[in-house]
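Heads up, one of the protein chains got dropped from this complex, but the rest are sitting where they should.
Chain nomenclature is as follows: A, B and C, assigned in order of appearance, with residue numbering initiated at 1 for each chain independently.
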Amino acid sequence: MSWLGLLSQLMAIVMALLLAPLMTGWVNQWRARLQNKSAPSLLQPYLVLHKLFNKESVLAEHASPLFRAAPYIVFGCMLLACAIIPTLSTDLPLSPAADAIALVGLFALARVFISLAAMDVGTAFGTMGARREMLVGFLAEPALLMVLFCASMVSRSTSLTTIVETLAHREFTIYPSFLVTGVAFTMVSLAENARVPVDNPETHLELTMIHESMILEYSGRHLALLEWAASLKLLAYSCIGLALFFPWGIAEANAPLALLLALPVLLAKLAVGGFLLALIETLSAKMRVFRVPEFLGSAFLLAVIGLLVNILLGVS
Amino acid sequence: MIIKLAPQLVNLAATLILMLSFAMISQRRISSLINLFTIQGAALVAASILLGYVTHQPDLYISAALTLALKVIFIPWMLHRVIRKLNVRWDVETLINIPTTMLVGIGLVIFSFSLAWPISRLSHNLAGGSLGIALAVVLLSFMMMITRSKAVPQIIGFLSIENGLVFAAISVTNGMPMIVEFGVALDLLVAVLILGVFMFQIREKIDSLDIHKLEALKED
Amino acid sequence: MYALFFVLAVPLLGAAVLAFTGHRDYARNLNVVFSLSTFLAACWLTAEVISGGPMLVWKQQFFIDPLNVFLVTLTCFVGLTTAIFSRPYMRVEQDLGKMTPPRMRLYHSMYQLFNFTMLLGFTTNNMGIVWVSLEAATLTTLLLVSVYRTAASLEAAWKYFILCGVGIALALFGTVLLYMAAEKVLGPESATLLWTSLNAIKGDLNPSIIAIAFAFLLVGYGTKVGMVPLHSWLPDAHAEGPTPVSAVLSGLLLNMGMYAVLRVKVLTDGALHSVMAGQLMMGFGLLSLVVASFLLSRQKDVKRMFSYSSIEHMGLITFAFGMGGPVANFAGLLHMTVHSLIKSAVFFTVGQATQKAGTQIMSEIRGLIKINPTVGWGLMLSSMAILGMPPFGVFASEFLILTTAMREQPWATPFLLISLGVAFASILIRVLPMVYGETSLKPLAHSPALVPVFVHIGLGLVLGLYIPPYLNGWYVQAALMLGG
Partner (left out) sequence: MNSLIHPAAWVHLDWVLVVVLAWLVIGVVGVFALRRFRFVATVLFPVSALFSLLLMALALSAAGSAAEVAVLPIGLPQLPFHLRLDSLSSFFLLVIGGVSAGVSAFAAGYFRQGEGTPPGLICLEYHIFLASMTMVLVADDAYAFMVVWETMALSSFFLVISNHRIPEIRNAGFIYMLVAHVGALGILLCFGVLQANTGDYTFANMRAQHLSPLWASIAFVLAVFGFGAKAGILPVHVWLPEAHPAASSPVSALMSGVMLKIALYGLLRVSFDLLQTRIWWWGALLLAIGLATALFGVVFSTVQVEMKRLLAYSSIENIGLMCSGIGLSLLFSAYGMKTLSALALTAALYHVISHAFFKSLLFCSTGAVMHATGERSLGKLGGLMRYVPWVAWPTLIGVLACAGLPPLSGFVGEWLLLQSFLFTTGLPSSFLNMLVPVLAALFALVAALSGYTMVKYFGVIFLGQPREEKLSQAHDAGMWERIGMVWLAAACVLLGLIPNQVIGLIDPVTQLLVSAGLAHSVSANGWLLVPVSIERASYAPAIFLLGVLACFAVAYMLVRQFYHGRTRRVPPWDCGYPWQTARMQDSAEGFGQPIRQIFEFLFRMKRELPSALDAQPRYRVTVEDPLWYWLYLPVARLVERISKLIGLLQQGRIAVYLMYSFVTLIVVLMVVKR
C-alpha cells in the first residue's frame, strides 16, 4: 500500500464522517421542498447531533452493558463499511479485509446488535421493532448479496475494489442484468435505511415504525451515535449503488489527480441520488408492515433474475 | 408258485391298503373307522410277511410282528377303550363334505402316481408300483386329518400315515435297518400312549374332544 | 470314545433316576448335577476332538465332525445353564402351586431325557436314528410343554404334537426314499443309512428320488425348525410351557431341526448338482423372516413375542444356508450358536419378570429396572443383543449375511431390510416400558439367579469380538462341507 493509498483511505473515512449528516440533511431538505413544507437548514443534522451529545443519556434502570455498547458497535460497523466501500478511490488498504460478502455480514452484525439492544430493555415496542427489523433483514440481506453477486459475476470477483475497477475502467459495456438488479438494489436500500414506503424516519406512530421503535429507549450520546450511524448507513448504501451502477469518476491506484477530481464527482452524484431518494419518498406511500415481506421478496426475486440474466446472456 | 404270484399279491395288498384309506375318508362312524384301520394294519402285515418270504429277509418278519402287535392288536384295542370311555361315537361335521373329499382324494392319487412314476420305472424290485400307492396313502390320510373335526379320527389319520410309511418302507426298500424299525415302533407306541392320556385330560379341561374348541391360542 | 459314551449315558441315567426321585427337594440339585456331568463329558469329548480330530465309532453308528461337535457342546452348556436357572425358578413355581410333586418328577426326568434325545440326534451317524431321536425329542418336549395341565398348555401341546407329528412322519417318508436311493447304489446292508457312507456316494444317488426325498425331508424337518408356514405350533408351544422349557425349545430344539435339514441339504446338493435346494431354503427363510417380523408387532404376550423372534432368526439362518458359500454358511453356523445362547438368556430374564409380575401380558409388566436392576438390565441387554446390536455376536452373523446377500441376492435385501427394521421397532417399543416405566410392584427381595443370563450375554459378547481359533476352525470346515 502506498502513501497515496493511505491518504485516500483517510480521505474516505473523514469524508464519510463529515458528509453523512450532510447527505441526510440534503435528503430531508428536498423532501420538505417537494412536500411544500418549509425546509430545515442543510446543517440541521449536525446541530441535532451536537445537541444530543451534550444531553446526558438516560438509561432504563435494568439496561445491561450490551445496551450501552450497542451504539458504539453499530457506529463502528457503519464507519468500517464506509471505509471499505470505494467512494473516492479504489486504492483502499482496508478494502481487502472485507469483500462484498463480508460487507453484507457487517451490516448484519450491526443489525443484530441493534435488535438485541432493542430487546434488552424489554418494553413491548423494543421487541416489536427488533422483530420487524430482523424480518426486513432476513429478506434484504440475501437480496443485497444477490445484487453484489451479479456485479461480481461480471467482474469475476467479490472484492469491491476489483468490481469497481472492472466496471469503471473496462471499455463501456451495457449489462442488461444491471437494470433489474438496479431496481432490486433501490428497493433494498429503501428498506434498509428505514425509508418510505417501508418505514418512516420521521414517524413515531407505534404501529408503523421499525427503526424508531428500536431506538426508542436511547437518548443523549447513544442516540446521537445511532443517528449518525444511520446517516452513515445511508451514505454507505448510496455509495455502493453509485459504485456498482455509476462507477465513473472513482480514482484508481496512484492517480492523485483523479483522487482530487473524485470528490466533486462523488458530491454531484450523491446530490442527484439524494434528490431522487426524496422524490421516491414523496411519491410513494407508507405500506403496511405485513406488506414488507412481499415488497422485499420481490426485490430478492428481481436480484435472482438479474443473476440468471447474467448467466443467460453470457458474462464476458 | 407263490413266488410267481408274489408281485400280483403284493400289488393286491397295496391296492387293498389304498382302498381302505379311501374307505376311511368316507367313514363317519368312529368305531368302524378303527376297524378299517385294523384291517389296513392286517393287510400291511400280510404284505410284509409275503415280501419277507419272497425276498428271504427275516427282518421283514420282525417288522411284520411289530406291526401286528402295535397296529392290529394294541392300538385298536386302546382306541376302542378310549371311545368307549369318552363315548364319542360319531364324527358328523367334517370340514368338507365327503364326496368332495373323495374327488380331491382321487386327484391326490393321480398326483402321487405321476410323482412316483419315474421312480417306480427304474426300481427293479418286485413291488415297483407300490411307492405311488404308499405316497397316495400318506396324502389321503393327511387329508383325512385335515377334514376330521374330532380328536380320535385325527389320530387315526396320523396312524394310517404311519401305515403308508411302513408300507413304503417294506415294499420299496425291503425294510429299513432293524434299529430304525425298532425306534419308529417305540416312538409310535409312546406317542399313542401320550395322546391317549391327553385326550382324557383335554376332555376334562375343555369337556369336549371337538378340536374346534381348541382355538384359544391365536393371533388376534 | 468313552467321552461320547458318558455324554449319552449320563442324561439317560439321570432320566431314569429322576423318574423316581424327581419330586424330592434335592432333585433340583440332582438335575443340575447330571447336566453338569453331561457338560463335563461334552468338554472331554470336545477336547478329544480338538486333539484327535473327527471320530467315527461303534460300527460307524456314531460320529463327531465339525458340524456337530460344537452343537453337542452348545447343547450340553445350555442344558446346564437352564438346569441352574430352573433350580430356583421351579421352586417358586412349586410354591405358587403350579407344580405338584408328580409333575416335578415328570418335569425333571423328561428334561434329562430331552437332553439325551438331543445329544443322540446330534451324535448319531444314522439318518434313521436322527429321525427317531427328533421324534423322541418331540414327545419329551410334548410332556414338558403340557406339564402345567392348563387348558391352554394342553391345547398348545395337542397342536404341537399333531403338526410336528405329521411333519416328522413326512420326514420319515423322505428318509425311506433316501434309503431307497442309497440301496440302489450300496445294496441292502445296514450301512446304507449311515450319513458318512451316503455322503461318500452322494454323487451317484438317483436325482429324481433324492429330489422328492428332499421335498419330504425339508417340509418334515422344516416343521421342527419352524419355517413359515409350518410354524403355527411354535408360538403356542413356546409360550405355554414353563420358561426353562421355552428356553431349551428356542435355544436347542430348533437348532436340531436345522441340523437335520443341513445334513439332508448336503446330500441333495451332491445328488442334484443344482441350486434347487438352496433356492427353496432361501424362499422359506425370507418368508419366515417377513411373516415373523410383521407378526412380532402384534404380540401382547412376552414369551409369544420372543418365540416369533425365534422364527425370525431361524428364517435368517435358513436364508443364509440357502445362499450357501463359505461366508454365508459360516455366518449361519455362528448365528445358530449365538442365537441359542442369547435367546435362552432372553427367556431366562423374561421368566424372572413374568414370575414376579404374575403375568405374561407385556402391558402389565413395568419398571423391571426398579423391581430389580439385574433383571431390568438383563432384559435390556439381551433384547439389544437379540435385535442384532453390536458388539454382540448376533450382529456379527447378521453383518456377514447382509453384506453377502447384497451382492449375491440383491433382490432379497429389501425384504431383509424391511423385516429387520420392523422386528427391531416391534421388540424395542415393547421392551422399553417393560424395563423402564413406572411400576407399583415392590423391589424383589431375594436377588434372582441370573448368573446364567449374564454368562450367556457375556459369551454372546465374546463371540461378537473374538471367536476362538478351534471354534472358528470347525465353522470353516463345516462351512466348506456344507458347500453351496
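Here, contacts are C-beta pairs under 8 Å (C-beta built on N, C-alpha and C of every residue); 3 or more make two chains touch, one makes a residue touch a chain.
Computed from a predicted structure; not experimentally measured.
Colleague: One chain isn't displayed here. Which of the visible ones does it touch?
Modeller: Those shown chains that the absent chain touches are A, B, C.
Colleague: Which residue among A:120, A:199 or A:227 touches the omitted chain?
Modeller: A:120
Colleague: Please identify which residue in C:62, C:195, C:216 or C:306 touches the non-displayed chain.
Modeller: The one listed residue touching the chain not shown is C:216.
Colleague: Which of C:280, C:320, C:362 or C:450 sits in contact with the chain that's absent?
Modeller: Final answer for the missing-chain contact: C:280.
Colleague: Touching residues of chain B against the unshown chain: what are they?
Modeller: These residues of chain B touch the chain that is not shown: 95, 111, 115, 139, 142-143, 145-147, 149, 211-212, 214-220.
Colleague: Over the whole complex, note the residues of chain A touching the chain we left out.
Modeller: Against the missing chain, chain A presents residues 53-54, 56-64, 66, 68-69, 72-73, 75-77, 79-80, 83, 94, 96-99, 101-102, 105-106, 108-109, 111-112, 115-116, 119-128, 130-132, 134-135, 137-139, 141-142, 145-146, 149, 152-153, 156-159, 162, 206, 216-217, 220-221, 225, 290, 293, 300, 303-304, 307-308, 311-312, 315.
Colleague: Just the residue numbers, please: which parts of chain C touch the chain that's not shown?
Modeller: Touching the chain left out of view, chain C contributes residues 158-159, 162-163, 166-167, 170, 211-212, 214-216, 218-219, 223, 229-230, 232-233, 276, 280, 291, 294-295, 297-298, 326-327, 369, 384, 387, 389-391, 395-396, 399-400, 402-408, 413, 417, 420-422, 424-425, 428-429, 432-433, 436-438, 464-467, 469, 472.
Methods note: only the chains that are shown with their structure count from here on.
Colleague: Quick one: do these chains touch in a line, a ring, a star, all-to-all (complete), or other?
Modeller: other
Colleague: Centre of all protein Cα atoms: which chain's centre is nearest to it?
Modeller: Checking distances from each chain centre to the full centroid gives C.
Colleague: Can you tell me which chain lies farthest from chain B, using the average of the Cα atoms as each chain's centre?
Modeller: It is A whose centre lies farthest from that of chain B.
Colleague: Would you mind pulling out the distance in Å between where the CA atoms of chain A average out and where those of chain B do?
Modeller: 101
Colleague: Averaging over Cα atoms per chain, report the distance between chain B and chain C in Å.
Modeller: 31
Colleague: Roughly how many whole angstrom separate the Cα centroids of chain A and chain C?
Modeller: Here the centre of chain C sits 79 Å away from the centre of chain A.
Colleague: Okay, in this complex, where on chain B does chain C touch?
Modeller: Answer in residue numbers: 115, 118-119, 122-123, 131, 134-135, 138, 142, 145, 151, 154, 158, 161-162, 164-165, 168-169, 172-174, 176-180, 183-184, 186-187, 190-191, 194-195, 198, 201-202, 205-206, 211, 214, 216-217, 219.
Colleague: Sort out for me which residues of chain C touch chain B in the complex.
Modeller: Residues 126, 128-129, 131-132, 135-136, 139, 142-143, 146, 149-152, 154-159, 161-162, 165-166, 169-170, 172-173, 175-177, 179-180, 183-184, 188, 190, 192-193, 206, 208-209, 212, 235-236, 239-240, 295, 298 of chain C touch chain B in their complex.
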